[in-house]
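Just one protein chain is left out here, and the rest sit where they should.
Moving on, here comes chain A:
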């Protein structure tokens, strides 16, 4: 283990690609952690999954046209969000049904386009990430998205809090809930783009939900939850990248597994919500009554 650690640090100093990989993963961990808090508190976990998958055709088309992933992804992501809303509001189709239909269709379109382009290696990397091949331009896109996300959340923290906790009150004093929703959808597609390289489309949703859910179990304040979630995102990225490098595993998978492990720890041992403490307390209470 220790040898591995030393190897990892040596490689980190030696290879620029690894530095870029680490920096990008950490950025992605932070961004996903922050945005994830709002996604889970708004009950939009499934929506997060949908949007992240639905960017695939956009990514493929951008690739074909030789432009940045960014534009194609945002367009198809937002179109999907609008499509889901349109279908569920104009028929008896429920929201979750609409999500299931729209995102799988978009995903399928993406797979067809990429297959027609005869580039299955790229498909694999888009789906599962290839953090060690992060280019300088990808890194800058990630940094840009990170600055945007942190800036928006800082500026509109108050509005995000009230529209997430009590949308009716927010609306009653004049906040544009609908626009906040769509802005969040746009941010979500950007986050997906930023995460393409590190965890890939399939697992982005894990980075959005798992660190935020872990933080959710540990605090009663949204502001603290956001910091904790970003912190867990960083830890997952750093250790995930480490395991990926040492054992030659797909970085997306190792990053997600580290965050899943942290979630499991919080789930069982969180001071206020942990199952273990709850069970022990219940047992103690029962024992006292038996006396």
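The rule is short, and it goes like this: contacts are C-beta pairs under 8 Å (C-beta built on N, C-alpha and C of every residue); 3 or more make two chains touch, one makes a residue touch a chain; residues count from 1.
FYI, contacts and distances are computed from a predicted model.
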| item | value |
| --- | --- |
| From "NADH dehydrogenase", "Cysteine desulfuration protein SufE", "Phosphate transport system permease protein PstA" or "Manganese transporter", the hidden chain's UniProt protein name | "Manganese transporter" |
| Residue in contact with the excluded chain [from A:97, A:111 or A:162] | A:162 |
| Residue among A:137, A:220 or A:248 that touches the chain left out of view | A:220 |
| Chain A residues touching the omitted chain (full complex) | 41, 155-159, 161-162, 164-166, 168-169, 171-174, 216, 219-222, 224-225 |
